[in-house]
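One structure is given below, encoded as structure tokens.
With one protein chain withheld, the remaining protein chains of the complex are depicted in position.
Every chain is named by a letter (A and B) in the order it is written, and numbering of its residues begins at 1.
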Amino acid sequence: MRGRLQRRPHSGMGRSVLLAALHCSVLTGRVRQVNMADADGGGERKQNDSIPHTQDGTDTKNHAIARAKTEGKELTKEEKQRLRKEKKQQKKNKKDDKNTPETETEKKPVAPAAAQQTIPVVKAPAVVPAAAAEAPAPAPTSAPADKPAKTKAELRAERRARQEADRASKQGKKGDPSQPPTASKPKAPPSDLQPVVKRLPEHVQADDPAVVKKLAKKLERQQIPLRSDYGYKVSLFSHLHQYSRKAPLTQHISIPSTVIHPSIVRLGLQYSQGIVAGSNSRSIALLHAFKQVIRDYNTPPNEELSRDLVNKLKPYISFLNQCRPLSASMGNAIKYIKKEISNIPSQCKEEEAKDRLLKCIDSYIVEKIQLAAKAIAKYAIEKISDGDVILVYGCSSLVNHILFEAFEKERKFRVIVVDSRPRLEGREALRRLVKKGIHCTYVLISTLSYIMPEVSKVFLGAHALLANGYVMSRVGTSQIALVAKAYNVPVLVCCETYKFCERVQTDSFVSNELDDPDDLIVTRKGKTQLERWQEVSSLGLLNLVYDVTPPDFVDLVITDLGMIPCTSVPVVLRVKNVDQ
Amino acid sequence: MPGTDKETDLSERIEAFLAELKRGGSGTGPLRGSAETARETAALLRRITAQARWSSAGDLMEIIRKEGRRMTAAQPSETTVGNMVRRVLKIIREEYARSGGSSEEADQQESLHKLLTSGGLNEENFRQHFPPLKANVIEAINELLTELEGTTDNIAMQALEHIHSNEVIMTIGRSRTVEAFLKDAARKRKFHVIVAECAPFCQGHEMATSLSEADIETTVITDAAIFAVMSRVNKVIIGTQTVLANGGLRAVSGTHTLALAAKHHSTPLIVCAPMFKLSPQFPNEEDTFHKFVSPQEVLPFTEGEILSKVNVHCPVFDYVPPELITLFISNIGRNAPSYIYRLMSELYHPEDHEL
């Protein structure tokens, strides 16, 4: 209640304040919740065979069973081999349930982890719907913005509860108590390293209610709030999430977060507010955050670091993914980390394991990003000759680095910085270049075809290189490549290999990111045309973030492995997979 | 004496018009659509014909040429003015010829020989004096005015022939002609319009709002997203500032990119351009073609010291070569870019190309 009272006055003030207010207010609501959760979580752990006998045992069982069903459904979507694996484990677990945990631990080393971890997982829903119902209570008052969202969340919660209830009743007739733990198995860490690549990520099927629901459920399990959607969708892009920067995810989580490490929360906020942008800086920030997490991590009793840590990271990742869809580079970095963690032999000490991981991360940053940049600069400079007029777009850290290097090597060239609304990142690039003393010209992307005749080379950064040779990058890049092609100006794309990714994509629609549409609104001389665009149903604003450039526009890709044509990306990828 | 104050009144009007033109020359394109400009020019020319002192067609043409030169000089980017002057000159020639008995129709099929010779002779026999000439010329100019009135509607009427239902149409910036065209189509059919905003002036926003008010499903995109979105577009309909003699365009900057993108996805590019935008001008690299406005549109003055070290360009127009254009829709029909030269020769007399 106090939360409510204090929030109103704040509403006028700067975001930071507002957030703070929200957090503290939510805190009051949530912490109680969570403690309770832990409490009976712990209770379970002590005497986990006694589930049926606990006074809310039936209720939990129902949930468990329900989950079993849904998971079952979910599984059918997945590959056969995996199914089989689970079948086996089910059998195992059937036995497990009869034994008490103590005995178990001696017999089978694999099972207990499964058994134990299932229980919180099973338990979670019991708590969280409540949380979902209760925690949001203060939220609606917080800001009109997220009111509908929240109510939606509640509805969802109720609906789920109902569904699960009647499923449970059906299940109950069959009466098969052994199902739950087994079915909720797929969360086993090692199994989801490969598939994660192949499975279609949630953030490109926002139009599929089933997927959305599943996502919501997953988040709940990990106790992460679902980010409220903007509510409005551009046609052709209804499959993508449309978030508003006004409603950052962190509004609804308590500080100190129960499940999410503070450094991750900060990172998430920085992502969603665009404070940390650009795939390089994003991945570096991510890695540093993870380092912090690992430092602060200590393995709970009778857990294995290699397993538990990965599980711990999972909610973080999905949290970050909520804040802003992960970039390909981040995806690769995460994969790398997970691999490293799971590679840690179970017998090695926690401390050494941790600093081993830290070292791995550091080396990743150094080798994959920093040294890569150096290498690329070395190659690229050969391509810059005196008197060149180089066109760059936006603010690619890598391209800037190359230009600095070239300038220090006394190459005589001038730069044309092309920029585009709404981000106008080019201005930052411009400032940096001019500060260094490089001769610059600045134009907007609309005047591209005027400036292109002057240009002798085009240097472009990349967000990711796709397996089919398409270059994914800041929206507008493809356009520049197109015009450059039309004027027969060579286009060079600079990209570190760690940004290569197995995904394929042939247009900018299927997998993309939508930024806050309100950014498009401009005020010229006190006149804002699009002021009330939301009120006009037939008017929509599209603020794309990425686009893909077909390989035939790109003459050369400069990577840390040397200069290659786009088409040989898959080769590089295979090589990488081999050495990884 | 009435004659003189008529003169002064006339000169004042001309001055006012020139001032107005000068004003019009901002980066955001003329405040009043070029249609109005055309109409006003024609009206003014009519007034000149009525009030100025002239005895023979020759003098009149001289006067009109003189004023025309000043008007075009006042705002080089506003080509419609020059075009109107040419139209009127042509009218005078025709009327003169008609009152002289021979019909200008003969000239419609100029042979190269005629083109070369006609000039010289004409100038001489323009000296002849016909009393009714004035009335006829004014009459003809009135016809021209009525034609001008109708242009936008004439173009809009053809909309349904070009837009089928559930199309995704892309346009750029703001063109009154295209606006009318789309709205007309929207009366019968549902389709989706994507408007490129056209930074830095963002006329696109204006366009989008006005379209959405006629509840056409409209989406505003940034200029950067043109190519990204193009793959879903199945028609591009744009307006233009001038149609050049070679069938190319002089349109808001960003149009060339748009055209290239359309070409790459082989999406048809349709240009809505009333006849008075046809001008016997060829693309060139001079300032009369490009127009640059203050850099502050692109980079604000508050950017500070780096401004003194940076060159910022903000051209207003793009040249779009004819090969990227699929079709012209004008108030007198639909033509391929390759046909423009013909229309040109019908509209203007070859000698008037250079005022």
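Going forward, contacts are C-beta pairs under 8 Å (C-beta built on N, C-alpha and C of every residue); 3 or more make two chains touch, one makes a residue touch a chain.
Criterion: contacts and distances are computed from a predicted model.
A.B. asks: Quick one: find the hidden chain's UniProt protein name among "Translation initiation factor eIF2B subunit epsilon", "DNA primase", "proteasome endopeptidase complex" or "cysteine desulfurase".
C.D. replies: Answer from the record: the omitted chain is "Translation initiation factor eIF2B subunit epsilon".
A.B. asks: Pick from B:37, B:203, B:240 or B:330: which residue touches the chain that isn't shown?
C.D. replies: B:203
A.B. asks: By the contact criterion defined above, which parts of chain B meet the unshown chain? Give residue numbers in ascending order.
C.D. replies: 11, 15, 19, 22-29, 31-32, 201-203, 206, 285-287, 292-297, 300-305, 307-308, 311-312
In the analysis below, only the chains that are shown with their structure count from here on.
A.B. asks: Mind listing the chain B positions that touch chain A in their complex?
C.D. replies: It comes out as residues 192, 194, 197-202, 205-206, 208-209, 212-213, 215-229, 231-232, 252-254, 256-257, 260-261, 264, 290, 298-299, 303, 306, 309-315, 318-319.
A.B. asks: Residue numbers of chain A touching chain B in their complex, please.
C.D. replies: So the residues of chain A touching chain B come out as 234-236, 420-422, 427, 430-431, 434-435, 439-451, 474-476, 478-479, 482-483, 486, 507-509, 520, 522, 524, 529-530, 533, 536-544, 547-548.
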